[in-house]
Structures are given as structure tokens and as C-alpha cells.
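Quick one: structure below, then a few questions.
Removed: one protein chain of the complex. Kept in place: all other protein chains.
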Amino acid sequence: ADDVRIALVVKALGIGFFEAANEGAQEAAKELGNVEIIYTGPTDTTAEGQIEVINALIAQQVDAIAISSNDTDALVPALKRAMQRGITVISWDSGVAPEGRQLHLNPSSNPLIGNMIIKLAADHLPDGGEVALLSATTTSTNQNIWMEEMNKVMGEYAGIEVVATVYGDDLADKSYREATGLMQTYPDLDAIIAPTSVGIVAAAQAVVDAGKVGQVNVTGLGLPSEMAGAIESGASKSFAIWNPIDLGYSATMLAYELSQNGVKAAPGAEIPMGRMGALTLDDNNEGAMADPFVYDASNIDDFKSIF
Amino acid sequence: MKRYIPLREAILGAAILTLTLLVASRFPGFIAPSNLANVFNDTAPLIILALGQMVVILTRCIDLSVAANLALTGMAVAMINVALPGLPIPVILTIAVLMGAFMGAINGLLVWKLSIPPIVVTLGTMTIFRGIIFLISDGKWVNSHEMSPAFTGFPRTVLLGLPVLSWVAILTVIVFGIMMARTQSGRSIFAVGGNPHAAVYTGIDVGKTQFWAFVASGALAGLTGYLWVARYAVAYVDIAGGFELEVVAACVIGGISIAGGIGTVGGAVLGAIFLGIVKNALPVVDISPFWQLAISGSAILIAVAFNARSGRNKGRVILKSAEATQ
Amino acid sequence: MMTQPAPITQDVTPVVSMDMITKSFPGVKALDQVKLDLYPGQVTALVGENGAGKSTTVKILTGIYRTDGGTIRIDGNPVTFASPNDAATAGITAIHQETVLFDELSVAENIYIGHAPRTRFGLIDTAQMHRDAADLLTEIGAPFSSHTQLDDLGIANKHLVAIARALSVDARVVIMDEPTAALSHKEIEELYELVDTLKAQGKAILFISHKFDEIFRIADRYTVFRDGGFVGDGLIADISENDLVKMMVGRSVEQIFPDRKHDVGEEVLKVVGYDHPTEFSDIGFSLKRGEILGIYGLVGAGRSEFMQALFGITKPSKGVCQMDGVIKIIRSPAQAVENGIVYVPEDRGKQGAVIGLPIFQNITLPSLSRTSKRGFLRLAEEFKLAREYAERLDLRAASLDQDIGNLSGGNQQKVVIAKWLATQPKVIILDEPTKGIDIGSKAAVHEFMAELAAQGLSVIMVSSEIPEIIGMSDRVIVMRDGLIAAELSRGELSPETLVRYAAGITQSTEGAAS
């Protein structure tokens, strides 16, 4: 029989995080035996680019699409069409609106992440202090949700004050400039929280260049391979991320279950995802994979060559 | 009657000064010398590229491929650095300049030998260069920890209080200043843009001059490519995406006429600095960064409208009575 | 003859000698095995009709074009010019027919671009350059500084810069391609003196001109080309003006103007009080049916500017225009055409012809409302209209959908005239209709003009040529510095009167006004 073709659609090609997810997907494919992974995505992080990719995938009549989306709403019509043509659609990492997918796999639960990013900063500021947020684009779905969740728990971190939120658009130079701007505007800044792998690296570089290592702690979500230098220089004391390999692996497993084993995605359902256990869906057909994992000087060397 | 050129620059300079003082009135820290040095350093790549673009625009061409050239060179030298971490920086610099110049030469040759309009050529090479970055890098990033400390350290090494990046920009300004004002090639560039037909009669090869303009712009883009990647310590496909328009905007704001032949080094530099200040001031004065795009757009419109006004109506005056009142 | 020619003997060896020179452009053989010799200390006039190949020869001698065949010798040694720089090195310099200068650069830079003095470091020595330029300008009597931006100079002064540029290289051969076409009376005299100086310095001069009085005044020798071929050469002293014209055209040309009845009809156009802030003031006149109104003045007198105001291009600050007694507001050429006023501009390439469009589309461009139906084109109608007028004007073209750019200048002019006749105008303005046109075609244009007038069309003819003005006009308006200096009836016309009013020299006391 022909291979089962599962398309892993990412926000943009060439981002380390997604490359790692692809590794996980390949691992799942090997485990399942008859699966071919089509790893694809636009070359820049736009919804229009993803729609063209989706159209091409629909045309190829792939069996399943697992997508990390650039836009919650804009992809819905295209993905709906995919489902009408009998293609299984799930989203992972960065979700699409419920009507555009069968289920959504969160890397972790949003409240956990929201709490984690502020906790990472607060842990190093026992006496409180000023922190600023350096996010991705203004339209990034998950960053916005995490920041919202973070705001909900702010009360538990007395003395920590969020002084500003800026956007680096997931561009290294813009993030760098925004980080530099933050340090100039708020000379007493104690930490920069960047819940994005591009922003956190740029912010760490900006802190090093401004000679503020030790004064400003950069934390947030990043990849060990990219953050190894920042941990070493001390610009970042710790950061968190979930394991993208596991994420790609789980997404592939879920897509396979839905498309080949007749599993229905419905609230409350428990869907197996190989070595990662099972995903429990909530009322929105969403589920969380695992807790984010914290990296610091003690463990970074074990992970920096993996992803 | 038509000595407007210094006036135009004086006005732009005044605008920059006013802007700076306005920001400083709310945030005195902005005009601290260290911060101004920072702003200048931040603007250095734009200044360097604007000078290259200026030369191209003066010859009645336009180079939309500078940002893609920058990104490709940046990626290439980053990958070279990863592969051969021991390669000394002068060698890297040479490679960057030569690579950039080579890409500029491709543009130049298509314009010179095949007479394809520059906007078409560079629109094409812009996408081709970006595509090639994707091909050679496989879309992957080169991250700071993969680069050698010497590689990332060079542009930020501080000499006499300023980082090398700033010094490179200053040096470029001086070299171009002398070249445009006091050398045969500089004058040829003005001549070719001012009146290509007459240039031929004067023994200046129009196509060849345009070719060299593209080479110069390419070489500067290559140089900036290395500096950019080293400064931000990261290389990926999309770096400096859309930067070509910012470069053109800097030239336009600086009074470089898109029709060729008119413009000065000072204008291009001031245009770049103006944009640099706007960009750096917005986060400081707490205007949402979302305003930046609209502000630079308006600046361009005001600048061209103003430049056109001052250049307008230098027709002859026939009436003796009118001449007296001039 | 005012200048005493240097003693001429046949055994002087030429500095430059062109032989069997051939040059083709796609579709035209511009030069076919021509020869031309230039002698030291002598002025050689090169004469020929439009398109005879004169300027092409100049461009070959200055290294702008390469020959397809033939040899150029300098002092008897064959040379090849690969670029304008080679020709300059060989000591050949030229004042070209078109002004080829740079508006954005200073006068000194214009003079020295390409060969500016250098400092020890190889940089341009600006101070030295300005000193040298100032010397040159004084020498040719130019009344402006070397620091002036070229843009600020008038056309005649620009021409002086071109002359200075030609003199800035230490040349042995100086070429002047219609140098007097853009100059006024006084400057022309100065140019003649300059030519004498150059002759005295032993330089060989090639002088191209359509003006025969000029040729007979300053040339020592002549060479005649016809249709890209060599016809003959010799000493000016040995030939009469009539014979030279005959050699040039290949037949004898009657240099008399067509006979016309000068009875004119009722008033068609009346212009009152046209004013413009800088260009002209208080212009008023009336024009009758079938009349040819000549407008005379020195170059730069504001004639074209006023005509363009009448045609709706330049906006006058005040003034009224009446057609057949009805006041019309003309704010654009489109309105002028609607009211029956059309304008054949001076600058044919830029303003007259739409190069790139085929002939028939050029002709129907202002008449589209008649050939089309509710805004939709009807090609058959267009061809019909275009053919009618093309044939009436005896246009020489391969087909009606040929690009107008491929036509010779004279034929382009015919298309422009056809374009306006097709609109069935009441008033036609012809701005320098014979400028740069050779003797043969000139007569044809004059005849045609007379015929239009006879058919009841009113003609306004702007011209800087006194014989043309006197020969053709029923009435003449002389303009000076943007004002009407005089209005003269046919009986009052004489060259002296015209020049006097145009230059502002009156017998009365106001003579010193300018």
C-alpha cells in the first residue's frame, strides 16, 4: 500500500525550533513504518504564504496536515477546504480557530507557560524589580495568549512590575534594537522576558553589547542551541522551552491516529501519542503535551547539541 | 540663484536637530553622548548602504537588490566562519566586499551590456539572491555560538570611543565625499545622471559608469553584510528584509533626485541619520513602534514635496521688470 | 568679404584627411565613401541638405561613432578613434550641433570634465580648474563667472560654454556644427572674431552652417555632401553662391517666396492684454482670416512662451482671447484645439511628434473624437483620415503604421502639420517652421503655408529669419524682452527696421533703455 503522507506545516522554514520538530516527526514516521513526512512551510512567516502551501498540499491529496499557524483566523477557510476534501487537519504549537482544525496540540498548557515566564524572571529578583516584555509580532497567537496568562498571575509576584511590552517581529535586528531601546528608556530595568526564540537571543546579545550582563537578566522561551552562548556569558541565567522534538513527534502521532485509525477528536477524548502518552482534549478540542522545561548552566551542555 | 543645495541640507540638518531636541526635552538621556553614539552606530549600516545607493541613483539607476545582497553575503561569510573559524577577519572582510561587488557586477552587466532597465534587473536579482541564501543555508540559521568570537567581535571593538562599525561608516563617508567631489569618476557619475547624452559626447561611457556604480553599491552591501551578521550575531534568510526601501528612502529624504544627477554625500548621510533617529527615538519617547512606518512614510512625502518646491521654477526670466524683482 | 583669407596654395598638406568614409545606421546609409580634408589655418565649410551626413561626419571625427569603412589620416598617418578620448588626444575638438553640457555642474566643471587639472594626489585641483576656466571665459568674452551653475545660463551663454570647452583642450582641429544657430547677432560677431583668432593660430577649422552669407564670409574652402555622398570641394573664392546651392541640392532652387494675394478677410482671433509674471506682458493683437502674421524677435524674446500661453500650455496671469468675437477661456491645449487654435512647436522631437506611436496614430491623436464612436476607436476611420492628410502633404513613408521616429525630420514635421490640419483649425501657429530645414524643403514649407492662407486659414508664423519674415508675412509683430516692440505692416518691412526693433535700437531717446 502507499505510504500515509502527513504534512508538517511550519510557520517558516529554517527556524531551528521547527527543524527539531521535524526530527521528532521523522522519528514518529519511522516508528509507524508506513508514514512519509512532508516537511514544508512558507519562507517567511505570513498567512498568505501558508495558504499557498496548504493549497498545494490539498492538491497532492495528502492524508493529514499538522500545522503551526501564522494566523489564527486567516488559515481557517483554506483548512476547512482541506477537511472538506477528506484531509485530517490538526494544529500544534501555534493554533488555528476551532472550526479550522480537528484538534489543537499545545506544547504545554498556556497557564503553565504564562506562569513560567514570569517565574523565571522573579526567581532571580527576590526583592522585586522592573521587567519588560520583548514579544514576537503583534499578531503572534501564542505569545499573546501567554502574556495574557502571565498577567493573570502577576499578583502572585509582588514587587515585580512589567514596565513595557515591545515587539521585535521575530526579526533579529528589530528585536535587538527594541531590547536596546528598553535598556535606554528604563535604566533600572532588571529583566527582559522574551517568550520567543528569536527575541531572547537578540535580547541577550543586546545586553552583552550594552555591558549590562549581571544587571539585566534575559529570560523567556528559547532553544538551548541558540541560548548556549547567552547562558555562558551570564546574560541569561535560565530560560525554558518544551521539547520541540517531542512536539513534532506527538503531532505526527495524533495526525496518524485521526486519519488512519478512525479516532474522533471530541471534548474529553483521550488520544494516544506513542511514547508521549495520551492527549486529553478539553472543550475546545485542545490538549497540552507537557510542562515546559527549564534550562540553565547546569544542564545546557546536555541539550545544546540536540536542538 | 540655484545654490539651494546647501540650504536643503541645512534644513534637513535643522529638522534632525529639532527632532533630537524634542526627544531630549522629554528624555534627556537621549542626547547623552553615549546614547547618540549608540544611535549613530545603529544607523551605520543604513549610512553605508545609502551611500552606495546614492551613487547608483545619481547615474539614473536604482538598486533594489542591496538588502538581498547584504543577506547573501552575510550568510556566506557566516557559513565560511563556521567552516573555517580560524580565518582572519581581514580575509573575511575581503571576501565580503568581493562577493558583494560580484553581485553588484551582475546587476551592472545586465544594465550595461543588455540595457535592461535597472528596476527590472534588481527586482529579479533581489529575489534570486534571497533564494540562493535559502539554497546554500537550507533555510537554517547560523547562530551566535557557532560564530567565532573574533568574527562577532570585530564590529563592536571600541576604538577611540566608537565601535568599529561606526568607524567603517565614517570612513565610507570620507572616501565617498572625496570621490564624488574631487575625482574624475565622481564627476562622471554626476555627468552620466545629469545628461547621459552629453556624457557620451564628453567621452564618458554611460553604461560603464553605471556598471561601476552597481559594483560600488554591491561592494558596500557586501561589506555591510558581514558587519550586520557579526553585529547581530545571527544569519538567516530574511535578515534585512525590505531594507532596500529604507535605503532608497534615506536617499530620497536626503534630496537625491530619483531622476539622477542631483544629490550630495551629505544629503544621503543626513537622510539616513534622520531615519535612524526616528527609529531610535520612538521606543524612547514611548510612541508605539507601530507609528514608525507611518512617520517615515510621511517624512518621505514631505521631503520630496519640499525638494521639488525648491527645485521648481528656475525657468528663464524674460521680462526686464520681473528680473528686477527677483 | 571682411576677413582676409590666409594665402591659399594647393600644396598645403591637410592636418586631417578623411577618405572613402562609410557609415550606416539600421536602414540608412548616412555616409557613402565620402572624403574631407582640413587644412591648418583655414576654415573649411561643410555644406549639404538636412540629413546629408554632416553631423555624422563630425561624430566620426570626434570618436563618437565608428566608421564602417574608409581611412582617417592625421598628418598623413592612418588613425582609428575608439572613443571620444582618442579623438581628443589626437587634437580634435568640437562644438556639437546639440548643446551637450551638464545643467547640474558649474561652468568650470562643464569646461573641464574629463580633463581637469589634477593635484599631486590625483584629485581634481578645483582652484586651478576655476583659474583656467576664468581665463578662457575672458578670452571669448563670456559675461559670467566660472562658478555659475550651468542651469542658470541662457541658451546663448550655454553655447559660449560649449565653445570654451572646445578651446580648453589644446586642439589642432576645431569643429563647429551650426554654431550660430542659437546665437544672437552680437554673439555671432564675437564668434567670427574667435574663428579668425583660431585661424591665426594655425588651427584647422571645420565649419558647418546652413547660412550662406556666413559661409561666404568666413570660409576659405568648401566641401559639399548630398545624401551621404561626396559631391565636390574647392576654394570658396572660386565658386558663386548659386553654384554652391546647385551643387548641394542637385538642382537650382528658386529662393523667392511664393506670390500671394494679400487681401485678408474679417477678424478671426483677437488677443488682449496677455500678461505673465516673468515671461511676457501686455501682448495684444488681432488676426484676420487668410492672413499670415509674422512674429519676429531675437532668440529668447519670449515669442514661444507667448504662443504656448495662447495654446494653453503656459498659464497667463491675465488676458482675454476672442474667437470670432466670442470670449474663450483657454487653460489647456485641449481647449485650444476645441476652439480651433493649433500650434506646431519649435521642438519637434519633444513637443511635436509622439515618437513611439505610428504615423496614423500621431495624425489622429487630436482628432480622435471625430474618428471614434462613443469613446471607442475605429481604426478604419483613423486610417482614412490619416491617409487623406498624409497624401495631401506628400508624406514620404513606407506605411502608415510605421513609427514616426523612423521618418526624417522634414517628414516628421509634415506629420505634425497633418495632425493639426486634420482637426480643421481656424488658426495655426507655426513656431520656427523652417528651423534647421534645408533650402529645398524650406521652399516647400513656404509654398504650403501660402496655400493654407489662401484657403482661408489664419497663420501665425514665429521666425527668427528676416528673409522668411519679410517674404511671407502680411503683417509683422516684433517682440523684445517679453513685450511687443512694434507692429509693422507689409509696407513698413525692411531688414533694418526689424533688427532695430528687435534689438531695441531706436532713433529716439529711449535707445539706451536696455
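The first chain written gets the first letter, and so on, giving A, B and C; residue counts start at 1 in each chain.
Simple rule for what comes next: contacts are C-beta pairs under 8 Å (C-beta built on N, C-alpha and C of every residue); 3 or more make two chains touch, one makes a residue touch a chain.
Just so we're on the same page, contacts and distances are computed from a predicted model.
Asks: Which of "Transcriptional regulator", "Phosphoribosylformylglycinamidine synthase subunit PurQ", "Amino acid/amide ABC transporter membrane protein 1, HAAT family" or "Autoinducer 2 import system permease protein LsrD" is the UniProt protein name of the chain not shown?
Replies: Hidden chain identified via UniProt as "Autoinducer 2 import system permease protein LsrD".
Asks: Mind giving the shown chains that are in contact with the missing chain?
Replies: Result: the unshown chain touches A, B, C.
Asks: Tell me which of C:Leu368, C:Ile466, C:Ala486 or C:Val499 is the one touching the absent chain.
Replies: Final answer for the missing-chain contact: C:Leu368.
Asks: Return the single residue from A:Ala74, A:Ile118, A:Ala132 or A:Ala228 that touches the missing chain.
Replies: Reading the full complex, the residue touching the unseen chain is A:Ala74.
Asks: Identify the residues of chain B touching the omitted chain, counting contacts across the whole complex.
Replies: With respect to the unshown chain, the touching residues of chain B are 62, 110, 114-117, 119-121, 123-128, 130-135, 139, 237, 242, 245, 248-249, 252, 258-259, 288, 290-301, 304-305, 308, 312.
Asks: Given the full complex, what residues of chain A touch the hidden partner chain?
Replies: Considering the whole complex, chain A reaches the absent chain at 13, 38, 40-44, 46-49, 51-53, 55-56, 58-61, 71-74, 76-77, 81, 85, 97, 137-139, 144, 167.
Asks: Would you write out the residues of chain C that touch the absent chain, in ascending order?
Replies: Touch with the absent chain occurs at residues 311, 313, 332-334, 336-337, 343, 345, 350-357, 360-362, 365-366, 368-369, 372, 375-377, 383, 387, 390-402, 419, 444, 447-448, 451.
We adopt the following convention: only the chains that are shown with their structure count from here on.
Asks: Classify the chain contact graph as line, ring, star, complete or other.
Replies: line
Asks: What is the chain whose Cα centre is as far as it gets from that of chain C?
Replies: A
Asks: Chain with the smallest distance from its CA centroid to the overall CA centroid?
Replies: The most central chain, going by mean C-alpha position, is B.
Asks: Just give me the whole-number Å value for how far the CA centre of chain B lies from that of chain C.
Replies: 43
Asks: Rounded to the nearest whole Å, what is the centre-to-centre distance of chain A and chain B, using the mean of the C-alpha atoms as each centre?
Replies: Each chain reduced to its C-alpha mean, chain A and chain B end up 36 Å apart.
Asks: Enumerate the contact residues on chain C facing chain B in the complex.
Replies: 62-64, 83-85, 88, 96, 98-105, 109, 113-114, 116, 122-124, 126, 149, 151-152, 154, 276-281, 300-302, 305, 481-483, 514
Asks: Under the stated contact criterion, what part of chain A meets chain B in this complex?
Replies: 13-16, 19, 43-44, 138, 164, 166-167, 171-173, 176-178, 180-182, 184-185, 187, 201-202, 205, 209, 225-226, 228-229, 232, 304
Asks: Quick one: which bits of chain B touch chain C in the complex? Just the residue numbers, please.
Replies: Residue positions touching the partner: 1-3, 178, 181-184, 187-188, 190-191, 194-195, 197-205, 261-262, 314-323.
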